[in-house]
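Shown here: the complex without one of its protein chains, the others still in place.
Chain IDs A, B and C follow the sequence of writing; residue 1 opens each chain.
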Amino acid sequence: MYTTETRIRVRYAETDQMGVVYHGNYFAFFEAGRGEFIREFGFSYADMEKQGLLLFIVDVHCKYIRPARYDDLITIRTSLKELPIHHKVEFYSDVLSEQGELLASGKVVLYCMDAANMKRSTLPEPFLEKLRPHFEQTNN
Amino acid sequence: MYTTETRIRVRYAETDQMGVVYHGNYFAFFEAGRGEFIREFGFSYADMEKQGLLLFIVDVHCKYIRPARYDDLITIRTSLKELPIHHKVEFYSDVLSEQGELLASGKVVLYCMDAANMKRSTLPEPFLEKLRPHFEQTNN
Amino acid sequence: MYTTETRIRVRYAETDQMGVVYHGNYFAFFEAGRGEFIREFGFSYADMEKQGLLLFIVDVHCKYIRPARYDDLITIRTSLKELPIHHKVEFYSDVLSEQGELLASGKVVLYCMDAANMKRSTLPEPFLEKLRPHFEQTNN
Partner (left out) sequence: MYTTETRIRVRYAETDQMGVVYHGNYFAFFEAGRGEFIREFGFSYADMEKQGLLLFIVDVHCKYIRPARYDDLITIRTSLKELPIHHKVEFYSDVLSEQGELLASGKVVLYCMDAANMKRSTLPEPFLEKLRPHFEQTNN
């Protein structure tokens, strides 16, 4: 398992009239967290896409525990629990308040596709290479 | 079970650079579908809220099968499979293309709360009364 | 001048914690209105884009008079005041409440570009042909 953290300041645009973050907006927070996860390994999803790889979202889930509110400085804790050896990549995301309370917990399943032929692919080998050591450790 | 249908024209604002509807935006489509579901019974969620009832989102799920694209005229098929006798309300949403293909399938779980004391509540009795016959029928 | 009308039901997702539609979301309403404007002439912006034409947004303005709220059934009145003979297209958008009150008034300036060479272009001739009679009349 490998985990990274991203901090996000909640925007007014992201709230709804209940005075909380609209539930659908958490998926953009998760996405920001995945972007930072990839960047922490020296890659970027923007570059992967330019090189012909697409990560399609195939399944999402989110459980809401406590509301995030405008101006809150939340933390997105993004985890990969298993090394994605095939085309399937599963990211787990926890949203935490500044006080460390769990606000929401989600999971996003992506399929790695080769844009050239729209066939399933694995993540780029150089990225997998950097991920591998972190998962070997947990297998000891 | 009771099902209603809502048609939505996909906006450019809802697409992302992959040329498809951004996954997080489906939850606003589901929400529009729930609004129409309630309206079909002569009620509105806007009025319920004014009368002190809140429907909190506690859990969402969505499975993406085929992408919806800009300008597509999609149908949101919103179903209540069980009569919500307690505070929990579960809506199922299917997104269909104009050709009737299933694009995405989701579920949203809401808790009915009394805004005055923030305690769990049931749906308003007049609304439940109108729902009941549709669920009694299926129990015969 | 030619004007079309589009009706939109305000979504919860589009509100903010002030209980009104977030100001940035009006531009998606205007966009929906422009899409319907084009469709009313038997064309679609989706098709234009597939045929290699891009409409870039270069300038927007919006004045907010009265707030639109959740579940409001608003009307977007989209007008072209001048026939766009060059690359520049200017759409005017008024947002009206169900009672006909003016809620907001905006203007969006777009540049028509040829995607192949990224040079400025005019609108497709078949579309201009259908627009022309409506503007000739006003010049009499």
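The rule is short, and it goes like this: contacts are C-beta pairs under 8 Å (C-beta built on N, C-alpha and C of every residue); 3 or more make two chains touch, one makes a residue touch a chain.
Note that the coordinates shown come from a computational prediction; the quantities given were computed from them, not determined experimentally.
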Touching residue (missing chain; options B:Y22, B:F43, B:Y111 or B:F135): B:Y22
Among C:R9, C:H23 or C:H134, residue touching the chain not depicted: C:H23
Which residue of C:M1, C:V58 or C:I85 touches the chain not shown here: C:V58
Hidden partner chain, residues of chain A it touches: 9, 11-14, 27-28, 31-32, 35, 44-46, 69-71
Hidden partner chain, residues of chain B it touches: 12-13, 15-20, 22, 24, 69-70
Chain C residues that touch the omitted chain in the full complex: 17-18, 22-28, 31, 49, 54, 56-64
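In this text, only the chains that are shown with their structure count from here on.
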Per-chain Cα centre nearest the global Cα centre, belonging to chain: B
Centre distance in Å when chain A and chain B are each reduced to the mean of their C-alpha atoms: 26
For chain B, residues that touch 2 or more chains besides their own: 27-28, 31
